[in-house]
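Missing here: one protein chain of the complex. Every other protein chain is in place.
The block that comes next holds subunit A.
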Amino acid sequence: MNRRSLARALPVTPALVLLLLFLAGPIAYCAYIAFTDLQLTGQAESSFVGFENFRTAFQDEEFLNAVWLTLVFTVVSSLIGQNTLGLALAALMQRASKPVRTLTGGIVITAWVLPEVVAGFLLYAFFRKEGTLNALLDLLHLPSQNWLFTLPILAVSFANVWRGTAFSMLVYTAALGEIPKEITEAAEVDGAGGWRRMWHITLPMIRRSIGTNLMLNTLQTLSVFGLIWVMTRGGPGDKSQTLPLFMYEQAFQNSMIGYGTAVALLLLLVGSVFSVVYMRLLRTEV
C-alpha cells in the first residue's frame, strides 16, 4: 500500500481498534476458553480439556432442555408470532383508515421502544396469577391459571411477540409500500380474492423482505436475556431456561466459565450461520 492510501485509511483506525479489542478479541477468547476448564472461583490456572465441555453439554439433560426451549421460543415467538403478526398488521394497515392505522402503529411501536426490562415487568404483571390476563379470562368465565408457572415458555414467547412485532410490521409496511398499485389492482379487477392476491402476488413479491425479516427476528430472539430474566429467571425450575440463561447460570451460579463459554460458542455458531444466510439474502438484493 502506498502512502496516500495509507493516509486515506487512517480515519478507520479508531473503529478498527475498538472492534478488534472489544469484539474480535472476546470472540477469539471465547473460542479459546470453551476448550478449557476455567472456573470462576479463585483458581488461578485452567487447563486445556479439548472437546470435553461439548461432550458434557450433549450429555447434559439441562443443556438439551435449554436447546429445546430455545427452539420453542424462537419458533413460537419469532417465526410464527412476530413475523406473521407483523405481516398481518402491515397488510391490514394498507386498507385501514388513517386514524386507526396511526393509533395501532403507535401502540405497537411503543411496546417495541420500551426498555427490555420495563417490557419484562409489564408482561410479568400481565401474566401473573393476579394479573390482567386472568382478570380478563374470569370476566369471560374461562378457566384462569398461573401462566408463569404452568406455561412459562409460552408466556415469555408471547412477551417477545408483544415486544418484537413492531420491527416486522415496519419492515413489511415498507415492503408492501413498494409493490406497484397497478399490479394488485389489475388482479382485483380480474376477480382475484384477498387471500389469492396475498398468496400469488404479494408474498412472492416481498419474499426477500420476508427472508431478511425472518433472519433478523431469529437472531434477535436467540439473544433475548433480560426479558426472560425479569419475568421468570428461567424458572420455575428450568422450564423457561433458554440457552442464554443456561449459559449465564453455568458460568456464574455454577462458576463453570469454561462450560458456559462452550455453550456461548455454540450459540455464536448458530448465530453465524444465520448471519451468513442473511448476508447472502442481502447480496441478491443489492
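Keep this in mind: contacts are C-beta pairs under 8 Å (C-beta built on N, C-alpha and C of every residue); 3 or more make two chains touch, one makes a residue touch a chain; residues count from 1.
Simple rule for what comes next: contacts and distances are computed from a predicted model.
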Unshown chain, UniProt name, "Monovalent cation/H(+) antiporter subunit G", "Pyridine nucleotide-disulfide oxidoreductase", "Sugar ABC transporter permease" or "Glutamate transport system substrate-binding protein"?
"Sugar ABC transporter permease"
Option touching the unshown chain, where A:111, A:179 or A:192 are the choices:
A:111
Given the contact definition stated above, which residue among A:21, A:80 or A:142 touches the chain not shown here?
A:21
Provide the residue numbers of subunit A that touch the chain removed from this figure.
5, 7-12, 14-16, 18-19, 21-23, 25-27, 29-30, 33, 38, 85, 88-89, 92-97, 100-101, 103-105, 107-111, 113-119, 121-123, 125-126, 128, 130-132, 134-135, 162, 167, 170-171, 173-174, 188-189, 194, 209, 212-213, 215-216, 219, 222-226, 229-230, 244, 247-248, 251, 257, 260-261, 264-265, 267-268, 271-272, 274-276, 278-279, 282, 285-286
